[in-house]
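Left out: one protein chain. Kept in place: all the others.
After this line comes subunit A, so read on.
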Amino acid sequence: MTAAPVHSDHRSPAEAEELHAGRTGRAVGAGAFRPGQLLESLPTALRKLDPRHQVRNPVMFVVWVGSVVVTVSAIVDPSVFAWLIAVWLWFTVVFANLAEAVAEGRGRAQADALRATRTDTVAVREDGTTIAATELRVDDRVVVEAGQTIPGDGEIVEGIATVDESAITGESAPVVRESGGDFSSVTGGTTVLSDRVVVRITAKPGDSFVDRMIALVEGAQRQKTPNEIALTILLSALTIVFLLAVVTLQPMAGYSGQQQSLVVLVALLVCLIPTTIGALLSAIGIAGMDRLVQRNVLATSGRAVEAAGDVSTLLLDKTGTITYGNRRATALHPLPGVDAADLAAAARLASLADTTPEGRSIVTLCAEQHGLPAGASAHEATAEFVPFSATTRMSGVDLDGRELRKGATAAVIAWLGDDTDRARLEAISTGIAERGGTPLVVASHVRDLSSYSSEDHARNRALGVVELSDVVKPGIAERFAELRAMGIKTVMITGDNPVTARAIAAESGVDDVLAEATPEDKLALIRREQAGGRLVAMTGDGTNDAPALAQADVGVAMNSGTSAAKEAGNMVDLDSDPTKLIGVVEVGKQMLITRGALTTFSLANDLAKYFAILPAMFLAIFPQLAALNVMRLATPESAILSAVVFNALVIVALIPLALRGVRFRPSSSDRLLRRNLLVYGLGGVVVPFVGIFVIDLLVRLIPGIG
């Protein structure tokens, strides 16, 4: 299925990140947020004060304009209060820039590590001429020999080689790449360890896999995702409402007896507009992409990450995702009249020289259940190995005139001829198949009867059946139950017959099965799900997966797959681990939840700010409004300044949360909603009351304020 080693166990996302960081030495982006990152990003944050940058974010642009206005009015009519407000308004803008800069900085650290893999390679053309890797064009053919670095993304058109892809995937075990078939794709920056291949370049310079990855994690190519745009529209609308509310407040205040100063009006406006979410919105998007990269998944767009959160149907390949990929012997079924020990001995002998995982598992089973030695004795080693072939569909050994074979039921029956207990063999085999296993009949055929006098050894004889089972990964059933709670339906895709497939489905707890699946079946299934309005995610690696990958809303191509598959999908998993699809969905959801939670928090904050600022503004006209000053803030100046300071500081305080994403535990939407409403809605109402009160205790000590 995959050329890269299949990860045989299921890891939690955190473990996977840790493992990956360890393997690549690229721990920079991962791990906790360090306060030092704020300082490192400060120069970038200051550069972002450029209005041309600010205008892209309507909410923060209003703050920027407000800062300019207040600064001017502080110069014209200086006071401690005006200057402090001006300074803190600028801090608000800088803090917002800081959030974005830190997120980008974390991405850039990853990008630098990637860039290091893109050393100045010199490519050798087929005719022997050399050319810089950066000069390569699509369809150039280059020769790469052992020890050389592959100069660009491409496809092997000639030869076979082992390739070290650790620079990209972090996986130290080399993989085999060969021309033709599904394992022909190579990535620039990886190293050929043995042999010689001719590679046809498939990516333009600057547009290779690594280049795209660098651009994405640096945020250079970041475009706003659909949800982000919709949210920006809502936030802009709110900003307009607040702008109107503040602008029209001035004539009302004038009518009531006292016009407000420009500084106070701007302070009110900045506190009301959703600056918290406005400041953190782009950081959340960048960080979401970053979290995917940390899991070694490269998305071609933020849109794809967002779509992952919306997925309601997951198509999962059975092999490698749900089961361990290789079948293992789990039981021996001797025919009536055959001693179990005899069957074990024959099965072991027939498998000793068989190096396939199935063969080795039979030897292991015999060792565990019957105490037979796992290694071959000197005598046994002289046996002649008969390898499996597609025509005989059997394998085994010849030893001392005795032929031992194991193979598919029908093949062995045909080999034995008529004098065998055919009905009984088939009954056992069907039973195994119904349980989701694969039957392997063990039989012996004695060529030279003279060496055996015992009647036990008839000339042709079936001894029994070895049951090979697909072993379902532990914990996968719980995983599927979680997905179900999240409203995600899992569909197992397998080439197995329906009987076997259903048995594995029942054991793993998957919701649905597509058995004997052809690429057309997959495509049809995806279209059917989409017609019902559901978004579909799948993994794939072969060229024949490409149409389905392209049709799926989230198509994760395995890095080990063909370039056709990688082009068709909208994500590439560098570890080629299909299990990660589930993690990808979680990253998408987490990103959306973080946005929603911080928006709610931001809006809920306004209540406390009103209670701070409104009485402060109008105390002179209506002393009775002091009743609204529930925080008992010292003076009007200290109240307004405290609200502005809180508004700025809360951005910094929430940067780690924006980067990390809010805690996400798979559960039903109702429980998620209740929890997040409680934490970010109610929390958003309460926290600023406390925060502004505490800040006021300090601010009132400033001369001219308190």
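Rule of thumb we're sticking to: a contact is a pair of C-beta atoms (placed from the backbone, for glycine too) under 8 Å apart; a residue touches a chain by one contact, two chains touch by 3 or more; residues count from 1.
Operating definition for what follows: contacts and distances are computed from a predicted model.
K.L.:
Unshown chain, UniProt name, "Aspartate carbamoyltransferase", "Cytochrome b", "NADH-quinone oxidoreductase subunit N" or "Potassium-transporting ATPase potassium-binding subunit"?
P.N.:
So, among "Aspartate carbamoyltransferase", "Cytochrome b", "NADH-quinone oxidoreductase subunit N" or "Potassium-transporting ATPase potassium-binding subunit", the name matching the hidden chain's UniProt entry is "Potassium-transporting ATPase potassium-binding subunit".
K.L.:
Quick one: say which of A:D140, A:E155, A:E306 or A:E507 touches the chain that got left out.
P.N.:
Spelled out, the listed residue whose C-beta touches the missing chain is A:E306.
K.L.:
Touch as defined at the start, partner being the missing chain; which of A:V122, A:A146 or A:A230 qualifies?
P.N.:
The single option touching the absent chain is A:A230.
K.L.:
I'm checking contacts with the chain that's been left out. Which of A:P43, A:P78, A:G180 or A:P251 qualifies?
P.N.:
Spelled out, the listed residue whose C-beta touches the missing chain is A:P251.
K.L.:
What is the set of subunit A residues that contact the non-displayed chain in the whole complex?
P.N.:
Contacting residues on subunit A, toward the hidden partner: 226-227, 229-231, 233-234, 237, 240-242, 244-256, 268, 272, 306, 309-310, 312, 484-488, 531-534, 588-590, 592-593, 595-597, 599-600, 603-604, 606-607, 610, 614, 618, 621-622, 624-625, 627-628, 664, 668-670, 672-674, 676-677, 680-681.
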